[in-house]
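Every protein chain except one is present and positioned as in the full complex.
The letters A, B, C, D and E name the chains in turn, as written, and every chain counts its residues from 1.
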Amino acid sequence: MSAHNVVRDFTRTDASILEGLATLGVSTVHEADQRRGALSPAIRPIQAGVRIAGSAVTVRCPAGDNLMIHAAVETCRPGDVLVVTTAAPSTHGMLGELLAVSLRARGVIGVVMDAGVRDVAELRAMGFPVWTRAVSPLGTTKANPGSVNVPVVCDGQDVAPGDAVVADDDGVVVVPRDRAAAVLEAGRARVSAEDAKRAQLATGELGVDMYDLRPLLADLGVAYLDGPSG
Amino acid sequence: MSAHNVVRDFTRTDASILEGLATLGVSTVHEADQRRGALSPAIRPIQAGVRIAGSAVTVRCPAGDNLMIHAAVETCRPGDVLVVTTAAPSTHGMLGELLAVSLRARGVIGVVMDAGVRDVAELRAMGFPVWTRAVSPLGTTKANPGSVNVPVVCDGQDVAPGDAVVADDDGVVVVPRDRAAAVLEAGRARVSAEDAKRAQLATGELGVDMYDLRPLLADLGVAYLDGPSG
Amino acid sequence: MSAHNVVRDFTRTDASILEGLATLGVSTVHEADQRRGALSPAIRPIQAGVRIAGSAVTVRCPAGDNLMIHAAVETCRPGDVLVVTTAAPSTHGMLGELLAVSLRARGVIGVVMDAGVRDVAELRAMGFPVWTRAVSPLGTTKANPGSVNVPVVCDGQDVAPGDAVVADDDGVVVVPRDRAAAVLEAGRARVSAEDAKRAQLATGELGVDMYDLRPLLADLGVAYLDGPSG
Amino acid sequence: MSAHNVVRDFTRTDASILEGLATLGVSTVHEADQRRGALSPAIRPIQAGVRIAGSAVTVRCPAGDNLMIHAAVETCRPGDVLVVTTAAPSTHGMLGELLAVSLRARGVIGVVMDAGVRDVAELRAMGFPVWTRAVSPLGTTKANPGSVNVPVVCDGQDVAPGDAVVADDDGVVVVPRDRAAAVLEAGRARVSAEDAKRAQLATGELGVDMYDLRPLLADLGVAYLDGPSG
Amino acid sequence: MSAHNVVRDFTRTDASILEGLATLGVSTVHEADQRRGALSPAIRPIQAGVRIAGSAVTVRCPAGDNLMIHAAVETCRPGDVLVVTTAAPSTHGMLGELLAVSLRARGVIGVVMDAGVRDVAELRAMGFPVWTRAVSPLGTTKANPGSVNVPVVCDGQDVAPGDAVVADDDGVVVVPRDRAAAVLEAGRARVSAEDAKRAQLATGELGVDMYDLRPLLADLGVAYLDGPSG
Partner (left out) sequence: MSAHNVVRDFTRTDASILEGLATLGVSTVHEADQRRGALSPAIRPIQAGVRIAGSAVTVRCPAGDNLMIHAAVETCRPGDVLVVTTAAPSTHGMLGELLAVSLRARGVIGVVMDAGVRDVAELRAMGFPVWTRAVSPLGTTKANPGSVNVPVVCDGQDVAPGDAVVADDDGVVVVPRDRAAAVLEAGRARVSAEDAKRAQLATGELGVDMYDLRPLLADLGVAYLDGPSG
């Protein structure tokens, strides 16, 4: 195997599972996968109110060069999410409007960028969602090699091609493809439980009672004091 | 006194003072309190266009554990603002939609979080305002002790339970309860003075004349040059 | 020449060139000027969807003191952009609503601030655009000298008075006045070329073909693999 | 009470307690005080191998102005540690060789600086220990008021005049004066216990056995696997 | 497989290869492995002048809890390097003198910590080398589960148990076990070539001639100008 590869195809997460994960959202999916796979707060959405889930097409570029994003486009299919990493830290604008037009033409539903993007006004106008470390006009070269659809580390999390990528206003979470079905099931159970809890809490019932936390507080030695005006 | 306490009650800032402070906004209150009490730009609103003032309910949690937020809820009253700190730096999502529902049921009008929150799409949809260091899906445990309604340090500023917390698009400022009335008065005087100045400046009058700064500039040795095209 | 000067006048970039640059936007201008002059992602807009270009009025202040902004106002003309730097790093709120009212009365169309601003709710309501390092209520003194309309370094880029400053959702780029006409021409050529490319990419044509990148990929030793499900 | 005060005198922590705390070091003291009072890793020593404990003389300066450090000198006594904070974040060099000479002449044994220092080569040559956020040649004015020996917040921790400040290669920890004796006692007990544990561990005994952690690991569901070569 | 596992054994990198890699040092190994595997500058040595290479024992802890480091000790063998990561970002002091004594008793030659350490004076005195993100007295609990000797991501790089970890004053680089022999060979070739180059450069020969860069500079359009005093 060469040091630089474009893998043309790979197994994707089932569309029906992705649809379910998109409904759950990032924080619920993260909980349902035992609190794994969340990118850090440094990767932020450039828009508000969008929630997506798709299979990862992974790209590994040199810092400041987006040749491999161009190479990745033809491996994309409808419903995919492009995940771009760089070999060294960088805030270059690795992707702008033109690449977004090209990705959309292939059916890509969003981008997770561990570097920078530009043309954000145009991206927002297109309704093309992006989660990124930086917004920057700094241009890139198209001159240096990297890889497409190999396992990458994005903001400290492993992402393999075909893994489920869920993104919304809370950030981004990655679920390995072989856990996605179980995570969806666990997430749905969690949502059901939360619906009941939400209704209880909305009536003024206290979490310390609903979750039965008073014995724990007592065990931990937390004392209750009346206070100056009690 | 135990190392971990929940203080049930405390003296709050008067509702009429809080109403006045909310009208003034963060920057005016900060000036009126002799430039004290402002949190840093690291604590940002997750929404735009909201301005609140309330009495602080303070919570001190271990990093990554929100048990004490649950314990704090029953000490909250209508008009309060929850102020959450952690014993070690953390960007965990310490609070999400369910806790917000519970806090709203108690009348809490907003949260200042020196860590992270999640479910921000839901929080925005609820119209529940939050100022926070981070947005993160990272979940917490509910297992470790802390304190409620004791003096805390939030982003470098002292906050005592019952202090006035004012928050808007400029950030967050904390006013000690016993200074709040004086600060309101000073702030109102400032606003009146600013109204007059704004009208003058809008006509094109210069600040250097209005504030009589030309003698100062001369004293400081600032020279005026005509420049190449003068 | 004194250490502190206010230069009353200077040669501005032609209004027709500025109008053209505003149409191009930051990322295109940055490319057209051979990828020079972009401020970093640390300088962010407080609003979305605004695109401006104007001649720089430059201000150099001590950290935490905005006397020289007041001194700068009378040197401003319609269409100018105020560029403010500080002698030491600072996130003080150097400019708020009152100064914005005064600047607008002089025809200033926006501010680039390598420090902090406050009253952002009011600035947004006024429609007065600002790009800034920080939002902070921290007030300043009006007591210490600096300079107006001398060459400054703003977030690592040289800015001379009269240089073209272009700003939008991608950030800020500075073009030296004597290059502005050539940059406009190069930018317009780039936009024309991009219009054609955008149309091609929207039909599904691949960038690797359109830019003829396949020979380069082969030369660089990038291997194509079918992958597990290929 | 004025907004700006110099408090001439205050009650210090007993010298014998300070001597004991210096022997324990920062991490042990932090543990012995129930993990309270530690400054963050942002405050670093400019030297290695020094361990001190003294009573805090507190100074609150405006950003970029060290007038109040000069005012603080005459309130210092032998064995004191100067703790300097600024009203807004700053990395100015607030203190250099000359002030260190002056402080040493008063018997001050070190400085904790929540801003910057300069002349570090000279400070090291003098053997005058400093813990600081930054090293910077940036000079300050001596023109603006602040306070001396009032309670301050230093890097997020409350420090009152007379509190015990312990500093070494691990950083800085602050112990309230009225807890110092109890902390010393708890710390000494901890050191004794650690001496015994160190001896056991040095022989190859495992912490999981010594601390009896195997039942906990089993309870937590941690599984043991032999692994590929087991 | 459970969510939390301790893998007792795994295949290590050959000792002879490790010995060779230690001679090469981090930067040479990084180059020899096609510029892969380097941790970022955020992970720094607490000592100077040390260069090690060992097989990775990997630990994944919750933030602020070091129970799994204790569990890892018995899986360590002479020559190993402990690599510790946390599930959420943290600067807690996860490891101090006592654990270092225990690790040394097992033959561990160093630690790479993607969080914090404490007792650095004692660690330096012991000559126990550590590369870490932070130094902090903040203590941890020993209460929460994680894993030992599973693949982890440390500061953005994949580390599998048994991988070669090389660390020195330049930082840390990780080489997958199955590439370690080839990397050693490539690194030795590089060192030989560099010895010859160093000798040439020391005589004043220019790199532009030795590497034949003048034609490239000409091709890239770099112009030579004599300059004002030429």
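Here are some notes:
Just so it is clear, contacts are C-beta pairs under 8 Å (C-beta built on N, C-alpha and C of every residue); 3 or more make two chains touch, one makes a residue touch a chain.
Remember, it's a predicted structure, so these values are computed and weren't measured experimentally.
Looking at the complete complex, one finds that the omitted chain is in touch with A, C, D, E. Remark: the omitted chain is touched by one listed residue; of C:66, C:91, C:140 or C:157 this is C:157. Only one residue in the set C:8, C:35, C:142 or C:198 touches the chain that does not appear here, and it is C:35. For chain D, the residues touching the chain absent from view are 1-11, 67-68, 70-71, 73-74, 91, 93, 96-99, 101-102, 104-106, 116, 118-121, 124, 134-139, 142-147, 149, 161.
Those residues of chain A that touch the chain absent from the view are 62-64, 88-92, 138, 141, 143-144. Although one chain is not shown, part of chain E still touches it, namely residues 25-27, 30-31, 35, 38, 40-41, 44, 48-49, 51, 168-171, 173, 194, 197-198, 201-204, 206-208, 211, 213, 216-217, 220-230.
We take it that only the chains that are shown with their structure count from here on.
Chains that count as touching both chain A and chain B, per the definition above, are C, E.
Between the CA-based centres of chain A and chain C the separation comes to 30 Å, rounded to the whole angstrom. One simple way to say how far apart two chains are is to compare their mean CA positions; for chain C and chain D this gives 42 Å. For chain E, the set of residues that touch two or more other chains comprises 3, 89, 91, 138, 143-144. Taken pairwise by the contact criterion, the protein chains fit none of the simple patterns, being neither a path, a ring, a star nor fully connected. Pairwise, the chains that touch each other are A-B, A-C, A-E, B-C, B-D, B-E, C-D, D-E.
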